[in-house]
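The complex is shown incomplete by one protein chain, all other protein chains being positioned as in the whole.
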Amino acid sequence: MKRQIPMLILSAVGTLLVVSVFIPSARHWQEDASLYFDIIAVFAFFLGGGNLIRVHTEKVNRKSTGWIYSVVTLLGFGIMLVTGLFKIGNPNGIAGDLSQTGSYFQLLFQYVMSPLNSTMYALLAFYVASASYRAFRAKNTEATILLVAAFVILLGRTALGVLLTNWIPAQLSVLQIPNLAIWIMNAPNLAGQRAIMIGISLGVISMSLRLLLGIERSYLGGDN
Amino acid sequence: MTSKTAMRILTAIVALIFLISWIMKSGSGMSDSAFTNVRDGFLVTFAVFLTLSIFSFLYRDNPFYKFAESLYVGISAGYWMCYGFWSTVVGNFVPRASRSLSEFFHVPYQEHADHILIYIPIIFGLILLTRLLPKIGWLSRWSLAFIIGATAGLNLTRYLRSDFISQVSNSFIPLFVDWKGVGDFVNHISLAADGQFIAILSNWVIFVGVMCGLVYFFFSKEHKGAFGVASRVGIWILMVTFGASFGYTVMGRISLLVGRITFLFGDWLNIL
Amino acid sequence: MLALLRIAKLVVFISSSLFVISLLPTHSVHSQDASPSGSNLGPITVRAHDTDNDAGGSVTVEWDDPGYEKMSGFAGFLIWRTNTLTGTSDSVEVTPFGTHSYDDRSVSDDSTYSYLVAALVNSERVMSAPSMQVRSAKQWFDSRLTWVLILGLIICGAVIYFIESAKRGTKLFLRRIAGLEAIDEAVGRATEMGRPILFVAGIQDMDDVQTIAGLTILGSIARTVAEYDTKINMPVRASLVMTAARETIKHAYVTAGRPDAYNDDMVHYVTDEQFGFVAAVDGIMVRERPAACFFLGAFFAESLIMAETGNSIGAIQVAGTAMPAQLPFFVAACDYTLIGEELFAASAYLSGEPRQLGSLKGADVGKAIAMIVILVGVIATTIASAWNSESMLWIENLLRKMFSTG
Partner (left out) sequence: MGLIISAVVIGGGLLWILYLSIKGQDVDRRIVYLFVGATVALAIIFRLEFGEVATPIVKSVFDKIENLPAGSKIVLSYDFDPAMAPEVNPMANAFIRHILEKKHRLFFMSLWATGQSLLSVSLNDVLKPEFPDAKYGVDYCNLGYKAGNEGVLNVVITNFRKMFPSDANGNSLDSLPMFKDVESLKDMDLLISVGGGKPGVKEWVLFAGDPGKIATAGGSAAVSTPLLYPYWPRQLIGLLGGTKGAAEYEAELIKTHPRFKDKGMPALRMMGPQTMAHVVIIAFIVIGNVAYFRSRRKGKQS
């Protein structure tokens, strides 16, 4: 019993949604499904939030290593939750927009969350450089192609690319780095993207079918 | 000098700089009320402190990064839970469920919406919460089944239409572009970027590239002989794709760093 | 009795259209034929029919304009509707220059309507003759999606056929995927070094099929982890993923015969914020120093941050995603990468179960179909455009119609 019912729910819901694409009057089920998902996700917040609080309070009680940082997390979580749910400092009170300028919620977002967000994002500039230094090495043919393609595009994005190959006559102008970079983006890159996308779509179709037919059961406690 | 004392000295220095910057920033505040100036002075300095703490991770893991990380986790978890509450619960559920709550939250009550259906996700949501009770925790699988069924159902047709069908039809490209016969083709042949030859070459590369790329993804056929060659060309095309898109995105990443450093030098030290 | 009813309806209809015409400003009535400013353009012809492929409640009105819209002072087309049952009539919409059709969605399926379209020129109304009666209806099948349905059935049919044939035990060749073989090696290494493995199932919620793919692979890995009794650390960005992941790992431990070794804290919720989650994962990496890192699911810009940090602590990294924009970073920074479709095939590979492997053969048939169609399409397009042959053009247009998303 434990296993049949979930399988039944899964196949029924999935099949209905697949069919709803083809029946005009059932098409709204698609939006309903994503709305229902959001509502269930809100319930799941209790599990997630609960877990966050439990894990960090446990760390604090057991004074395990780095418990002071758990205090910081719990404080941050508490403060943000309170200022958000009660809209403290929000000029229009409970009806005001959550991120109304002037509300403490917006202040915390603007001066704590967004600098952290954009700085984490900015770390990518460093990581892109170290990944390039380490990964683009001509170890084998594939790695060499990877290196050459990245090298041409990188050069094409700077004035260096133009200066290096300006001397090439108009008849061979595709060999000028900026044009070569555009050609690489236009032809091989486009072909690769297309092949990957067709592959992905077939992967999703075969996986969804495996789910709907109940062949893929590891998460539902099936016994395969 | 143990690392403990080094750490203490470092923290003291950071606190000192923080204080100086706070005072300076509050002083240069434009708004008339002293309280806002002091508060904004603190907030700007704190933003700078967080920025530098994150950057310090590049050197190695340290208490400043741990502080910034744990604060970020706490604040952002709270942020998204408030967002979830206001936008989904108050925004979507309340208008469909009860008139009194809608008035309380000043949200337009939806008259004709089919109310009973809105209780389906509620029931599945409650079932999900049964995970907290070990005895009947397995009931939560019903909610998971609902969600996974919905995801599989929605994505099957979506990927079929948006990726499979449209990418196949986009691949119907002519292998001879504005063709006026072999003679004309031969005496205009050149590697000029906007020339006919390059246009034709591009379409050939796209056609062969897509076919070989697909061959690479074959699972159930031995990649040997002609099939093996096609698969090899396929992986080469994929490597060009990865190299090209890696190189192309580098600029976008660097502009993010330029933005942060301009913030540090401009808004904080205003030496720009 | 039926005849009486029909006559009654007829009377109502005639009286209502007379009523409608009398209602209009008088001087324009007799000007129905004589068009303004002397040019003798013919009357506007109007056609109305039920809007096709919809859920009912909508009528499409189309009209041909002999030339009124080209005249200076033309202000728009007024659409006038009469409900032939109740006799009430009202203006529906004024459409601007250049539009010659309009979907009137404010009708109900159970009454019939007749439409008039008037060209408004210098505050005069040139009325058209009333259209035939029309009643809106709901369609049960969207005819524009016929080919999408046929293609879907073909591909799904192939997948199901090979799933069934695999059940009958036909042996199936499967090419090697380096990334999948590396998984056992990575878990083994983690066990020897007594260090945990880190598993990230993407940063999307359960509404993304890549997250589910990641979780199914987690199912197989968790079984090996249960046997070797390795520690597993799985930070998640969505509470639903946490619940599903715990369910998956618990099931793996039960089937491996070690239900007691399972502990809910292996999977822990961090935050819903993309970069907050990444900051925490980086923290876990440098502090717990996992021996193997698995990034399997949907990733965005943060993919490289995790992969580079994982590389800096010397862990074996196996990544897999179906996000084309992130594949280059994983290919550059990780030891093994599952490219697009390989992520979805991984769980079938790892389970080794005949029916799942059969579905991969079905996907291959899909690729074969795609290749054949592209080949035919390209040949037809080439010949049609280069030597403009009619028959090839017909084939090309047929293929484009078959492969339109509708």
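Each chain gets a letter, A, B and C, in the order it is written, and its residues are counted from 1.
The criterion applied here is as follows: a residue touches a chain if its C-beta (ideal position, glycine included) is under 8 Å from a C-beta of that chain, and two chains touch if they have at least 3 such contacts.
Predicted model only: the values in this text are computed from it and were never measured.
Colleague: Any idea which chains on screen the missing one touches?
Modeller: Touched by the chain not displayed, across the whole complex: A, B, C.
Colleague: For a quick check of understanding: of B:Met81, B:Ala193, B:Met211 or B:Ala230, which residue touches the chain that isn't displayed?
Modeller: In the full complex, the listed residue that touches the missing chain is B:Ala193.
Colleague: What residue numbers in subunit C mark contact with the hidden partner chain?
Modeller: Residues touching the hidden chain, for subunit C, are 69, 96-98, 312.
Colleague: Contacts of subunit A with the missing chain: which residues?
Modeller: Residues 125-126, 128-130, 132-134, 136-139, 147, 150-151, 154-163, 166, 173, 176, 178-179, 182, 185-186, 189-190 of subunit A touch the chain absent from view.
Colleague: If the hidden chain were put back, which residues of subunit B would touch it?
Modeller: Those residues of subunit B that touch the unshown chain are 55, 58-59, 193-194, 199, 248, 250-252, 254-255, 257-258, 261-262, 265, 271-272.
One rule holds in what follows: only the chains that are shown with their structure count from here on.
Colleague: Report the pair of chains linked by the most C-beta pairs in contact.
Modeller: A-B
Colleague: Using mean C-alpha positions as chain centres, tell me how far subunit A is from subunit B in Å, no decimals.
Modeller: Computed value for the inter-centroid distance: 4 Å.
Colleague: Which subunit C residues reach two or more other chains?
Modeller: 148, 155, 206-207, 209, 212, 240, 243-244, 247, 269-273, 275-276, 279, 287, 324, 327, 329, 331-332, 339-342, 345, 360, 363, 366-367, 370
Colleague: Which subunit A residues reach two or more other chains?
Modeller: 21, 34, 37, 40-41, 44-49, 52, 66, 113, 116, 120-121, 123-124, 128, 132, 136, 146, 193, 196-200, 202, 204-205, 207-209, 211, 219-221 - these are the residues of subunit A that touch more than one other chain.
Colleague: Inside the complex, what are the residues of subunit B that reach subunit C?
Modeller: 54, 57, 60-61, 65-66, 68-69, 72-77, 79-81, 84, 128, 131, 140-141, 144, 147-148, 150-152, 154-157, 159-162, 164-166, 168-169, 171-177, 179, 207, 210-211, 214-215, 217-223, 238, 241-243, 245-246, 249
Colleague: Using the touch rule from the top, collect the residues of subunit C that touch subunit A in their complex.
Modeller: 53-56, 138-142, 145, 148-149, 155-156, 159-160, 163, 205-207, 209, 212-213, 215-216, 219-220, 238-240, 242-244, 247-248, 250-252, 254-255, 265, 268-273, 275-276, 278-279, 287, 301-302, 304-305, 307-308, 311, 322, 324, 327, 329, 331-333, 339-345, 347-348, 351, 353, 355-356, 359-360, 362-363, 366-367, 370
Colleague: Sort out for me which residues of subunit A touch subunit B in the complex.
Modeller: It comes out as residues 2, 5-7, 9-18, 21, 30, 32-50, 52, 66, 69-70, 72-81, 84-85, 94-95, 98, 105, 107-113, 115-116, 118-126, 128, 132, 136, 141-143, 145-154, 156-157, 170-176, 179, 182-202, 204-205, 207-209, 211-212, 219-221.
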